[in-house]
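A single structure is presented below for examination.
A protein chain is absent from this complex, but the other protein chains hold their places.
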Amino acid sequence: MYKYDSYDQEMVDTRVEEFRDQTRRRIDGTLAEEQFRPLRLQNGLYLQLHAYMLRVAVPYGTLSSAQMRMLGDIADKYDRGYGHFTTRQNIQYNWIKLEDAPDILADLATVEMHAIQTSGNCIRNISSDQYAGAAADELIDPRPYAELLRQWSSFHPEFLHLPRKFKIAVIASKTDRAAMRLHDIGIEIVKNPNPENGAGEIGCAFYVGGGMGRTPMIAPLINPFVPLDQLITYAEACLRVYNRYGRRDNKYKARIKILVHELGKEEYTRQVDEEFAHLLTQGIEPPIAELERIIPFFADPPFEAGAADTVDLSDPDFALWVKNNTAAHKQPGYAIATISLKPVAGIPGDASGDQIRLMADLAKQYAFDELRVTHAQNIVLPHVRKADLYTLWQQLDAADLGTANLDTIGDIIACPGLDYCSLANARSIPVAQKIAARFAAQDRLDTIGELKLKISGCINACGHHHAGHIGILGVDRKGVENYQLSLGGSEGADTSLGQITGPGFSEDGVVDAVERATDVYLAKREDGERFLDTYRRIGMAPFKEAIYAPKLTNGEVANG
Amino acid sequence: MKILTGNDLKTGAVIWWDGSGWSLHVDDAVDASEHADEILAREEAARNVNSSYVVDAEQTDAKDGGGIRPGHIKERIRALGPTVRPDLTLKPADPSALNWVI
Partner (left out) sequence: MVETQFRFRTDEPVADPAVTAESFGEQTNAAAVRLESGDDARVLLPFLDRVRLVEVNFPSFGDGRGYSAARILREAGYAGELRAVGAVFVDQLGHLRRCGFDSFAPEHALDAIDAENAFNRWPDVYQATTDGRQPIWAKRHGTAESA
């Protein structure tokens, strides 16, 4: 993975000193809260429901074991013993003191980490595929391009006061594991689609104008191929048009998706192309040598050739974990292992300081020192020898990190909700816990199979509920928590937005409604269909009918 | 009644105006309907509180504990702590605390 040179280190160190100075001025009164607020947000520091909350950046979701260990130490030293892994591959701490924040950033800087631009109206953490560099189905590792974009976007003097936040994702696989088209800019590294112009050449397809929140939109394709040596210039053109023309009159219409929608894709593209043509004359593109410098940091680790490609599955619990939580690796003898942070009675995405340090140690021992954070709030060990899976699993299991529920209904994505977030209308974690408990039996999870259930505590959709096969949105109905159910969302290459089923439910009611929906799926599914597939085939009507049918005395659904 | 709340500038802790200062405990909150804006402006300027605002609340009956209960669930969660981590709330040993929130 990327290692800082002296310039990168100097930049994060300078940022720490800048923030230390800004914090001092806030505490001594020279700087008012109104001016301080955007400065602390651009260092990831929110004033949240219970205390300050710090969101630490995990660039494109990649961490070394030393960095992971530091995240565990920060949880214990400065917080209340745990951290929360987020739907943008970052980590956040909920009980931070302002007076500690500069020291926390200084500690992070010692392991090449920071909280730069993880909030605020600026370009945020660049996310990517959690299986990058390990999956067999990728064209190339997308992360060098994410790193190039990270440096370009950090402290970019023109784009620190955008109309609103700006999120970029970079992938290089047709299997989109990063919800790329639900980003402000989604970039897919592709081969040149035009066979006349160097068919083997790789470049970037730009999708601009996606996002969730109040008005979810799927990003249209703006440019099918931008050559690698124009990537930064093109991105800059996209941002400059947004900075100049994005709406600033209404916070809820200020994202680039609204601009692209209101201008229309053709007009937005035309404006970008005009700006792009101008910017090409300005020499703002790093030389290709810079990409060539970054790429080797992401070279394959020293895989053992001829490692045993079979796994002894005689332990049934282990076999289940292998089936659910491991994925095929490009290198024979290796597997991609996902550590679930969704134990049944737990809090989705949370991990204690001890668990975080354990995962760091396991990565060091079994995964070439590398971990990934997924946007589904789990942790990936990307390169594990199959021969090591059993001993790895045993240690995970002993620490409540071995739940075999990846991508099942037990693997719930949930924002922190009203328990932690001042923006929320309803609590999300208790709903997640009740659903997980309802479906806790392992055979039930496996019978239902792949089902991505996502919960957001408010319309800001940090739980990505629009992209859930089943989505739940918490609302405030006259001071009482209420939950809307949606079906049929998807974040993959087949991106779609969920449809609301109808009137909302109480907390217990929505758990029942979810169960009724899965019952319909089980009754109607055809061979090999996931929940999403059955829904797409039969439509909303059968689900709606069952969900809103009156409850019979023995709990059966009225119309199966 | 109207009570005043905000966060401690340096620690971020949730605090409530108790008539002469800021307390961590909502039961210490006083009715500040009369001079809310004045108090908040003065206390913010002195940096005794950050991001402060006014909250509706009611004084509960003695049989219900006799404390101050904010009108909205969000403020009750602020007052107590996360419902999903009782150990991190202000009343970790009180099994009825969750009922008070909801």
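Odds and ends about this structure:
Each chain carries a letter (A and B) given by its place in the written order, and its residues are counted from 1.
As a convention for this text, a contact is a pair of C-beta atoms (placed from the backbone, for glycine too) under 8 Å apart; a residue touches a chain by one contact, two chains touch by 3 or more.
Not measured: the values here are computed from a predicted model.
Taking every chain of the complex into account, the absent chain touches A.
Residue A:Arg25 is the one among A:Arg25, A:Arg214, A:His261 or A:Lys524 that touches the chain missing from this view. Touch with the chain omitted from the figure is made, among A:Pro287, A:Pro302, A:Gly479 or A:Gly528, by A:Pro287.
Screening A:Met11, A:Ile27, A:Ile202 or A:Ala549 against the full complex identifies A:Met11 as the residue touching the chain left out. Of the candidate positions A:Leu162, A:Ala335 or A:Leu532, contact with the unshown chain belongs to A:Leu162. Within chain A, the residues in touch with the undisplayed chain are 5, 7-8, 10-11, 14, 17-18, 21-22, 25, 30-31, 35, 38-39, 121, 151-152, 154-163, 240, 243-244, 248, 278, 282-284, 286-287, 289-290, 293.
In this text, only the chains that are shown with their structure count from here on.
Chain B has its Cα centroid 34 Å from the Cα centroid of chain A. On the chain B side of its complex with chain A, the touching residues are 7, 9-14, 44, 47, 50-51, 71-74, 77-78, 81-85, 88.
Those residues of chain A whose C-beta lies close enough to touch chain B in the complex are 26-27, 29, 33, 47-52, 80, 95-99, 347, 418-420, 422, 424, 427, 429-430, 433, 479-481.
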